[in-house]
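Sharing a structure, written as structure tokens. Questions coming.
Excluded from the complex is one protein chain; the other protein chains are retained at their positions.
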Amino acid sequence: MDEKILEIENLAVEYRTDDGVVKAVNGLDLTLEKGGTLGLVGETGAGKTTTALSIMRLLPDPQGVITSGSIKFAGQDILSLSKGELRKMRGQHISMVFQDPMTSLNPILTVGDQIAEAIRLHEKISRAEAAVRAQSMLERVGIPPNRYSEYPHQFSGGMKQRVVIAIALACNPQLLIADEPTTALDVTIQAQVLALMNKLKNDFETSMIIITHDLGVVAEMCDRVAILYCGEIVEYGSLEDIFDHPEHPYTKGLFSSIPDLDTRASRLTPIPGLAPDPSRLPKGCKFANRCSMKRPECVKTDPPVVNLDDLHRVKCLLAQGKDAEQHATLG
Amino acid sequence: MFRYISRRIIMMIPVLLGVVFVIFTILYFSPGDPARTILGVTATEQEVQMLSEELGLNDPYGVQLFRYLKDLLRGDMGRSYKNNKSVSAEILQRFPTTLLLATLSILFAAVIAIVAGIISAIKQYSVFDNIVTGFSLLGISIPNFWLGLMLIILVSLHWRLLPASGFYGPRYWILPLITNGVGYMAGIMRITRSSMLEVIRQDYIRTARAKGQREIVVILKHALRNAIIPIITLIGLQFGRALGGAVLIETVFAIPGLGKYLVDSISAKDIPVIQGGVLFLAFLFGVVNLCVDILYGFFDPRISSQYRRKKEKAVKMHAKQAN
Partner (left out) sequence: MQSKQTDRSRKNYSLWLSAWKRLKKSRMAMFGLALFAIICLGAIFADVIAPYPYDFQNLDETFQFPNANHWFGTDSVGRDIFSRILYGGRVSLQIGLVSVLISVTLGGSLGAIAGFYGGKTDNLIMRTLDILLAIPAILLAITIVTALGPGMFNLMLAIGVSSVPSFARIVRASILSVKEQEFVEAARLSGCNDAHIIFSHLVPNIMAPIIVQITLSMALAILSASSLSFIGLGIQPPIPEWGAMLSAGRAYIRNYSHIVLFPGLAIMATILSLNLLGDGLRDALDPRLKN
């Protein structure tokens, strides 16, 4: 478990548009162990998808720019790869499942061809062999292989997402990034797709990053969780750390804004306010304007990252002093 | 696919009949006495009456329309008032020139425009993109008959490089081709650019890139094929405009085609020729539209699959539910 498949250090990404510069990711640190599953949680616009696209090097060109930091995949620096090396990496070593299955498949190619295309890009096999492989992939994701030559419009949303997963896993990648893979699906289908992903992940021994704003998905799938806010990780830890001992006020807010069957709280407490405009980020803590435990110094200085133990870390002034040793003695 | 094509052909028939009806009716009610036109001012009233009777011009409107339709089905478009020649024969002799010019112009324009439009979309806001955008704005706004005159002045009269009139070989084709082509090129460039820009942003393009596909294949296989429908639609429309525009371009370059034939007979009020010429060009346009529809079905599986056999559909529905 100790081998790191992905190490992101101090990543910063900007979108440069006519209307100004949007700082989407600001100094993000993240690691993922081989075989692990990381949940990347945050509101819309927190920089989850941008982080994923940075790993794939698929940021919109020329607007999206990685301004600093490094991304290492299996020890190799992704940011220094050539175009050809990137192409080799994409699909073969790192794959991605996108948010909306309705639009992720090319409407004018058969689903089978779209899977076979992914295979033939990375393996020197004939068309026929690729077709056979694609059919077996369809089978693995629970679609009858005789639907190989049908077009996306003949499939339902859940089926399309299965096809997208089949494409992503066609070359047995080491890392799978799933960007809100179930958001666009019905609840019953969501469960099916998640179960399928869990099974395939185990079968293929794939490491996985799941991007979501659904804590239920995280609980079901992940062993590590990173909470993103305004392009920063405000809290990171094991599933238990985050779910049972959340430290950051934002994380706590997330949990109190979802209904809990056990306690049946009469009223949910949503987090008040809105995230700051990413083109004009405040100097201090970016969450300060919405924080119920705000102190005067929060708006003045950017809070440091506090390591609560080997894994669990939080970016909040309130956590200062609760560092590893004390946490150990207190806990 | 076969079902789709045959359905399209069947749908064309009432439209073409409607076209005959509309054109016939408009021209039927045009003022002037055809018999008088044929015989000239010197003929007596009696001669005019006799000829009218002979040509069936005194018959009621419905009878004449029916007779015209019947003759048309046999390929007979009547005789010219001016020289009594068979209109169908004259049209058949002239239309290859018009069709050739229209086809060449469209091909020439489409090939250049699609390539330029794609590059322009990929390199949005680049210098090349700005040039293409500027060219298409100007190209759309230039009246082609005027551009033709300007080219004649410059290339034929001033530089003496190419002939200014006639249509007797490739050397004669160049100026009409450019004259026609610039406007069509401008339009196709615009639509290619905007259509590609829209498609390039789609999620499935990102999916293709995420597979590790080469950029050129992403653009040609995944993007262009999805962007092609509006492009083909416009090319089809422009083909119609090229067929109609033959009246202008053939006048400018004195090309002996259908357009010139039409224009020459307008001043003489030679109704059978005008009627036949317009109908024939509309028919050609109909054929072009049919080809466009077939191409739609070829490029977009969603269109042709609407026409698959019902049984097959039912089976599929069943299979879908079973899953």
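Here the chain labels run A and B in written order, and each chain numbers its own residues starting at 1.
Note that a contact is a pair of C-beta atoms (placed from the backbone, for glycine too) under 8 Å apart; a residue touches a chain by one contact, two chains touch by 3 or more.
Owing to the predicted nature of the structure, the values given are computational and were not obtained by experimental measurement.
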{"item": "Where the missing chain makes contact, among the chains that are shown", "value": "B"}
{"item": "Touching residue (missing chain; options B:49, B:64 or B:251)", "value": "B:251"}
{"item": "Options B:35, B:113, B:132 or B:152, residue touching the unrepresented chain", "value": "B:152"}
{"item": "Residue of B:22, B:89 or B:111 in touch with the missing chain, whole complex considered", "value": "B:22"}
{"item": "Positions on chain B where the hidden chain makes contact", "value": "14-16, 18-19, 21-23, 26-27, 29-31, 124, 137-138, 140-143, 145-147, 149-150, 152-153, 157, 194, 197-198, 240-241, 243-245, 247-248, 251-252, 262-263, 266-267, 269, 271, 274, 278, 281-282, 285-286, 289"}
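Note that only the chains that are shown with their structure count from here on.
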{"item": "Centre distance in Å when chain A and chain B are each reduced to the mean of their C-alpha atoms", "value": "52"}
{"item": "Chain B partner contacts - residues on chain A that touch it in the complex", "value": "56, 58, 83, 86-92, 95-96, 98-100, 103-110, 114, 117-118, 121-122, 143-144, 147, 150-151, 153-154, 156, 159, 164, 167-168"}
{"item": "List of chain B residues in touch with chain A within their complex", "value": "202-204, 206-215, 222, 225-226, 299-302, 305, 316, 319-320, 323"}
